[in-house]
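Structure in structure tokens, see below.
Heads up, one of the protein chains got dropped from this complex, but the rest are sitting where they should.
As written, the chains take the letters A and B, and residue 1 is the first residue of each chain.
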Amino acid sequence: MTTPAVRRALRALAVVAAAVGLAACSSSFGMPRGASEQGQDIFSLWHTFMIAGIVVGAIVYGLIGWSLIRYRRRRADDDEALGRQFHGHVPIEIVYTAIPIVIVIALFTMSLRTEQRVADLSPDPAVTLHAEAFAWGWRFTYEGQNVTVVSDPSGEGVTGPEIALPRGETVRVVLTSDDVIHAFWVPDFLFKRDAIPGHVNEFDVTPTDTGTYQGVCAEFCGLNHAYMTFRVAVMEPEVFERWLSARRAEEVAT
Amino acid sequence: MAERAPGRGGGDVSTTVDRPASVPAPAEPSRPGPVSWLTTTNHKHIGIMYCVTAFAFFLIGGALADLLRTELAEPGRQLLSNEAYNTTFTIHGTIMIFLFVAPFGAGLGNYLVPLQIGAPDMAFPRLNALSYWTFAGGGLLVLLSGFAAAGGGTATGWTAYPPLSESRLSPSIATDLWIFGLALVAMATLLTGINILTTVFLMRAPGMTMWRVPIFTWNMVVTSILGLVAFPPAVAAFGLLFLDRRVGGHAFDPLGGGDPVIYQHLFWFLGHPEVYILILPFFGVITEIIPVFARKPLFGYLGFVLATLAIGALSVGVWAHHMFTTGVVDNPFFSAMTFTIAVPTGVKFFNWIGTMWGGKIRLATPMLFTIGFLLNFLIGGVTGVLLASAPIDFQIADSYFLVSHFHYTMMGGAVFGIFAAIYFWYPKITGTMLRESLGRWVFYLLFFGFNLTFWPQFVLGLRGMPRRIVDYSSGLGFETPNLVSTIGAGVMTVAVLVFLADLWISRRHRIPAGDDPWGGSSLEWATTSPPPEHNFDAVPRIRSSRPAFDLHHPELEP
Partner (left out) sequence: MRLFWALAAFFVGLGVVYWVLTYEWTGTVLLVVAGLMPLIVAGWATHAGSTRTSLPDDDPEGTPADGAGQELGEFPEATGWPVFIVLGIVLTGAALVYGLILLPAGIALLGWSLVGFIRESRH
């Protein structure tokens, strides 16, 4: 089976696999890397899962592909040719039941630890932001600051409201809904949470990178669901304080 | 000896059938006239009616999908109003799940299960007829709910979450029609499930022990049990929703002391097993096809049975993985249960590969679709494992990543399974062959078009595009993947048209199929194509799970 040609091909394959593997190690596989601590935590979990998924996928695709190549009926075979008539192989079956069980337990454990960290609520958040979702916009209120940011009536082409968050500090978001189920989703934070009428959902965000990030409603809520967008601007804490004062002044003036 | 009642339809009400012991001459299969279709109780005719009706719904649902994709090809609104778009995706989802894939599976089961176990018909033929017509009537009502009445079509999403689906925000009577139609479809499913279970448990031919029953039939058994367990809570959910909407109930209304989350529990208690109800028959289909085209016995029969039972049982315990982002369910419990289901599914994959291993694989059209199923469903399954992790789910739930995941399992899986089943059993059902050449075109177009449509949707989800939106802003990186996805939808449409052409041509210029064109293993291949009225003029001796194969290869008999 291992002729020189086959060995050369396998060596080439190993080189390619190593190159692909190295590229994969640093790839984000399309996911934002996370502009918050919680987001980065989820990102590294995602990365691990993707590597595991690609390896499993490559093995299974490889086996299928190999079967199709190696065990294809050849023109030389007569019409009635049969394959090898075996019904099973218990040791192999046990192995490929046990290995997935181990993999799955490992993946679950990692996932559980990440969830506990992400869902953890700090005893002393620097800022508390009340986010009220309604059909079809948002009302954001900074607790104790006398600052409220509200959506204009939504529609095609209308950009939603912009809220600010301080970089490096923990923000508690208190999420509620006035009417139907909505969801608060900022893809760059790798996090969404439903806003359910009759329930109060709380979560912490600790932004790490300055910038402006898109926010959307992620639970179908009727006619203008697509237009319930908002933006999150993460800024240095001093800049954030100035932003708050400016908004407070605006409110007094109106 | 069997006695026949005089005439067809009318005349005597029933026939008492005895099992034949010897081999009389094969009977001419009767060709039903139009009125007979309305009154038949024959499981084969009912199975065909289910499949044809389901496929018609597929064409409608597919046309709706093309509308959605056309609207989304570019940012800005071109084609549909907000209301129309929302109704379109609601009806698209409802049709594809409840009126296409599930009934197609039921139809296949109806046709094949009695044949595969050597029975002359289902246990309750008149109930079977009632099931079909109930499904058809319910389906019609659901279709009407898409554009009924002055209030507009129902636009709640196929999941119909309250409070959006309550009467204040969905005042149109269309939503009530939708509820009523689905309740009927649910009833039809329950009746069919009872029929299949009774038939398999009590009407097998001599020697056909449960451990020799084909895996397709086993899968229909588990599907039926799942249906019986899972549908009632959903009907309860819909009933409570109706009470909230029209009779002053407050089950899901927080202002009245209710809780919308309860609806989600009830709905998903059905919703998750429902997707296994959708896929299990097609797991069965490909488990029948691979051994035939690899010319080998099935690898790991017991493993298949145990894995199917495990998948069925576990699927009842995972429902709230659809609710990870609500913040009010025990995420770790559901996450752990969901991860567990990956294991039996993986076992099946390895058993399928084991069946191909060492074979002499012929890539006829049914086998092509089967390979397509394997390649697509793997992606669906692996992305499912990603979704099983609650924190990862916080990012990808309710986004296009999720949409792509379920289309990879349901369309890349079940629909490819449907085409595989059609190409495989059409000769048995009609006695004529479909065209191999056209079949290959259908496969390659569908496989290419499908992946072109849905792979970019993973990208969209990761870039932050939520689902169920009529429009998106430019400058977020959504334009190109959406455009590519729409092109893919166009390619799939062409594939379906080629398939319809194949059907048409094959009916006009018939190529006779014979009893067993593929070299099949299970009992249906041991009778004529199409089978006689009570299926078997003579049931062969059954000593293994592949009686037809044994009949043609006595030298290998166990």
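Here is the rule we use: contacts are C-beta pairs under 8 Å (C-beta built on N, C-alpha and C of every residue); 3 or more make two chains touch, one makes a residue touch a chain.
Note that the structure is predicted; figures quoted are calculated from it, not measured.
Note that the undisplayed chain, when the full complex is considered, contacts B.
Looking at B:A205, B:I422 or B:A513, the residue that reaches the missing chain in the full complex is B:A205.
Checked against the full complex, the one of B:L184, B:I429, B:L452 or B:A513 touching the unshown chain is B:L184. Interface note: of B:I91, B:A106, B:A119 or B:A495, the residue touching the hidden chain in the full complex is B:A119.
Across the entire complex, the residue among B:H265, B:K428 or B:R546 in touch with the chain not shown is B:H265. Mapped onto chain B, the footprint of the missing chain covers residues 5, 8-21, 36, 38-41, 119-121, 123, 125-126, 129-130, 132-134, 136-137, 140-141, 144, 148-149, 173-174, 176-177, 180-181, 184, 201-210, 212, 225, 228-230, 233, 261-262, 265-266, 269, 309, 313, 316-317, 319-320, 329-330, 333, 534, 538-543.
Just so it is clear, only the chains that are shown with their structure count from here on.
Centres computed as Cα averages put chain A at a distance of 30 Å from chain B. For chain A in complex with chain B, the touching residues are 29-32, 41-42, 45-46, 49-50, 53, 56-57, 60-61, 63-64, 67-68, 71-73, 77, 81-89, 92-93, 96-97, 100-101, 104-105, 107-108, 111-112, 114-115, 118, 135, 156, 179-181, 183, 185, 187-188, 190-194, 196-199, 201, 203, 214, 216-227, 229.
The residues of chain B lying in touch with chain A in their complex are 76-77, 82-83, 86, 155, 157, 161-164, 169, 254-255, 258-261, 294-303, 325-328, 331-332, 335-336, 339-340, 342-343, 346-347, 349-351, 353-354, 356-363, 371, 374-375, 378-379, 382-383, 385-386, 388-392, 394-395, 397-399, 458-459, 462-464, 466-473, 476, 553, 556.
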